[in-house]
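For this depiction, one protein chain was excluded, whereas all remaining protein chains were kept in their positions.
In order of appearance the chains are A and B, and numbering begins at 1 in each one.
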Amino acid sequence: MTTMTCIRPESLDEAVDFLHDHGPDTHILAGGTDLMVDLRSGENHRPFLLDISRIETLKTVELSDDQARLYIGSGVTLTRINTLPLIKEHAPALHKCSFTFASRQIRNMATIGGNVAHASPCGDTIPPLVIHEAEAVVANRDGNRTIPLLEMTKGAYRSALHPEDLVVALKLKTRQPGFFDFQKIGRRKALATSRMSMAVMADKDDQGRISFIRFSLGACTPTPQRMHTVESLFAGKNPTVELMNQGAGLLAEKMVEITGRRPSISYKEPAVQGLFKRMIYPMITWCRQ
Amino acid sequence: MSNDRYHTVGKSIFRRGAKERLTGKPIFCADMELENVLYLKAVRSRHPHAGILGIDTTAALSIPDVVQVFTAKDIPGKNLMGIINKDQPLLAEDKVRSLADPVALVAARTPQAAELAVAAVSVDYDPLPAVFDPEEALAPGAPKIHAKGNVLVQKKVRRGDVAAAFEKAHTIVEKTYRTSAIEHTYLEPDAGVGFPDEDGTLVIYASTQNPHYDHKEVVSLLGVEDHAVRIIQAATGGGFGSKLDMNVQGFIGLALYHLKQPVRYVYTREEAYLATAKRHPFVIHMKTGADETGRITAMQMKAVCNTGAYGSYGIAVASRAAVHATGPYAIDNVDLECTAVYTNHPFCGAMRGFGTPQMALAHESQMDIHARALDMDPLEIRVLNGVKKGTVTATGQELVHSIGFQDCLAAVTPEYRKAGTDWLSEPTPPHIRRGVGIAGMWYGIGNTGVQNPSTARVAMDRNGQVTLFTGCADIGQGSTTILSQIAGEALGLDAMDIHVVVADTKYTTNAGATSASRQTYISGNAVKQAADKLADVLLTEAVNYLKVKKADLRLENGSVRDARHPEKQVGFVRLASRILDKGGELSWQGYFDPETVPLDPETGDGIPYTTYAFACHAACVEVDVLTGETSVRRVIAAHDVGKAIHPENVIGQICGGVAMGVGFALMEAFVPGETISMNDYHIPTAADMPCVIPIIVEAAEPSGPFGAKGVGEPALIPTAPAIVNAVSNALGKRIYALPASLERVLDASIASGHFNNCYQES
Partner (left out) sequence: MTQTSVTVKFTLNGKETVKDISPEQSALQVIRDELGMKGTKEGCGIGECGACTIEVNNQAVNACLMFGVQLDGCRVMTVEGLAEEGRLHPIQEKFLAGHAVQCGFCTPGLLMSTHALLGENAEPDDSQIVQAISGNICRCTGYQQIFSSVRAAGGQHVQGRGQEDC
């Protein structure tokens, strides 16, 4: 009783052509780690399975000639994110998040493109990508376009992609920041869905003032958030414990604004502040060095 | 205790069955190849409580490859199951009492067809008001789950004069504790296969902890003679109590009875979560009084536990909870009561410890609170109150032998003290607070105040080959290895030289359930008795052959020899032939039933168990005061197991128990309707585990085989309270409900002020 047909293009053009004709009837198979779970939990089987894992161009990681952009192919697995020196150097928070992403088995299969396209609020790669102002390079038969990551997610598990779209790569603004971090809270230390995650990168001037900062919150809001108000609070200042506490309060306020007061907020409201402080406190020390 | 006097006991030999598991042999039910096998799947209730007005199977039967759909009316025998009280139908008749209740059973040629048919069975329900909270279920006017009412059982233990003792008490501590439903999460989802034998016997392989009970139950469901059904325990991928119930066995029996064709039922993980027993959630009100020295003089305990839709092992849980409420402490005045209540929660049954882990949270928290009130050391108050030789327990039993609790306390003391000084004083990042906690436990080996015998047979053939026949299900804990060692020791053979026939109702006699930490002690004794009888016959024959008196003879490596003149010996082969030729018997049955005295229904007076295991765990934790994340860094676990027959197996039980305790303490909670798959229910991974330092204390039990008691359940019991006490030590704020989740720990951190004060401007 077979209901699916499998298509296994070798090139991007073939894949895009197929999606043009059959997009709404097609499951895109990259790593498969989310798709298999969705199908098991009752998502309707579509007639076509488009296996894009043979498209080698989706697996490249490149630095632009001016070193200002890092292109990470959508088919790059989390294990490669974990091991590629280029990523460790130019997107260190993304590198850090790969250590606690699900399990080794899943990291070996799961792709960064899949994590982005799946639009799960808990996608661990999202906050680290957001702080690089990452854009998704999306292909369809009409050509390529880019979607800023923050616009990629319309709601929990709802992406801005059209059925004929294929995420080709993530384009990151590179930075080797003086300070960076990724933090998450899960119910256990491995194989844990994030209850909350966040990423930051920052630089300081010679007076120890924050000269650059980007901060992103994940998992505890339906869509990923870049927290500009929190960033502005720190910009140009010497970070102090007081400033950090202020930032934490502001962050919690913003989060509650987005999510409303649901039962889970009684944990999330303090925890988001706690996690923020845990992440930012070392930045205070670093700024004073 | 030296192992030198033993040939194989006390030695960690390679485990029986390990090679098959390491090489992936098809020994589990899901792996077994069968020709023309039909796939079974149950239609389960969509309502927590509803009458059944009608079931229409027409649409399901019209699906290609669907062979049959069974309902309650197809059950030829008695449609009622339960090991202690029978209240659970195999297929619901007039009503459903939980979301998990099976209503119909589909048999189909493909798994896909079975699934389609399940969706196509149409059941006309008449929804009834449902109740999930046990205290609400006790209120007048609450929906009635069973005709006899919502109280499954109430167990009481009373002794002394509690009121008078509270009157005189220097300090009184009164608290309420709560625990969650826990899912066993054995790695192998429930599974079974069945096929008719050439002679028409219905053969069922099952993943089970109690094949002989399964046999009795299937026979009763089908209304057939005993010999018409044969149950064989397949390799069983863990059980922890949940595979004591009839999970797939009855369905397989029913389909086999009607279809006379091979059938298979393998639960998905989701179905295993939905349909099998859980650990009883408890609400425990506990009040204890102490004198000014810290001696606990009185305990009043009222607990309500939620048994859900069916009794399963609920009566045993309530009974054990009441008996164990004092913990391993001598308390002269007690008033203890545990009520198990029916609700529309999925049914709860046996899980590692039967109510004792829940009770340990209460008594070990109380101990720490008393210690704090009196400015005593948590270890000292336990030493002061801990049972010792001569202690009379709450049920009036005088403890005489093998009381290793004080030894366990002493064993953890050095590490515990070191942690309290060195480890606690090491610098940590400001958001990390460290704490050290300690907890004790006692655990009666075997069933509570009821007969629970085991039998075994040890036989030698003409070639001198010894075979052990035991009905004892090895579910991963290693009983087959240990029972072989016991037989081997008695006969002077290597354990691996003994053939074993295990848990097959055609060839083995009843060993009772693999539960209650009873198999090493009870089945071990039955095996030893059988082996000793065989050994005695061999020795008697050797006396005649070697012309040496029995006292000087030894059984060694397949021979009997003269201890004074080792060259004087005779092999088993020769002895076997001589005995058989004379019409002698080389096949011997052993029987052991621990001596218990049933408990008085009002006072609980009696002897619930012949012997008890004891333990003490110390836990070192780090709490992130900003997020509520708790890391258990180290657990020192001292266990009095009696003689350790196989030390590495004991260590395996201890470490596994600690892991389950970490889950119970910090992360596990089964929420019906929300916990669907392993994505929703977290148990510890390797990354969550502390370093465990197991310490084996061997207070030999005179009535145990070579002095052995048990360790399976004890391993888990002190871990969670030790962790909770450590978290409390870290935060200066106590948590009274399990799990001590992110939310609860963060709440405690906020309440204690650590959350706000963790970072200060330097």
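By definition in this document, a residue touches a chain if its C-beta (ideal position, glycine included) is under 8 Å from a C-beta of that chain, and two chains touch if they have at least 3 such contacts.
Because the structure is predicted, anything quoted here is derived from the model rather than measured.
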{"item": "Residue of B:254, B:475 or B:607 in touch with the missing chain, whole complex considered", "value": "B:475"}
{"item": "Of B:89, B:102 or B:189, the one touching the omitted chain in the full complex", "value": "B:189"}
{"item": "Option touching the unshown chain, where B:689, B:737 or B:750 are the choices", "value": "B:689"}
{"item": "Options B:470, B:649, B:675 or B:752, residue touching the unrepresented chain", "value": "B:649"}
{"item": "Candidate in contact with the missing chain, chosen from B:202, B:334, B:367 or B:660", "value": "B:660"}
{"item": "Interface with the undisplayed chain - residues on subunit B", "value": "12, 14-15, 17-26, 28, 30-31, 33, 184-189, 235-238, 240, 268-270, 475-478, 620, 633-634, 648-649, 651-652, 654-660, 677-679, 683, 685-687, 689-693"}
{"item": "Contact set of subunit A toward the excluded chain (per top definition)", "value": "2-6, 8, 29, 31-33, 35-37, 39-41, 45, 49, 51, 53, 79, 99, 102-106, 108-109, 189-191"}
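Definition applied: only the chains that are shown with their structure count from here on.
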{"item": "Touching residues (chain side subunit B, partner subunit A) in the complex", "value": "110, 112, 430-431, 624-629, 631, 667, 676-677, 679, 682, 684-688, 741-743, 746, 750, 755, 758-761"}
{"item": "Touch list for subunit A against partner subunit B, complex", "value": "1, 37, 41, 185, 187-193, 195, 240-242, 244-245, 266-267, 270-271, 273-275, 277-278, 281"}
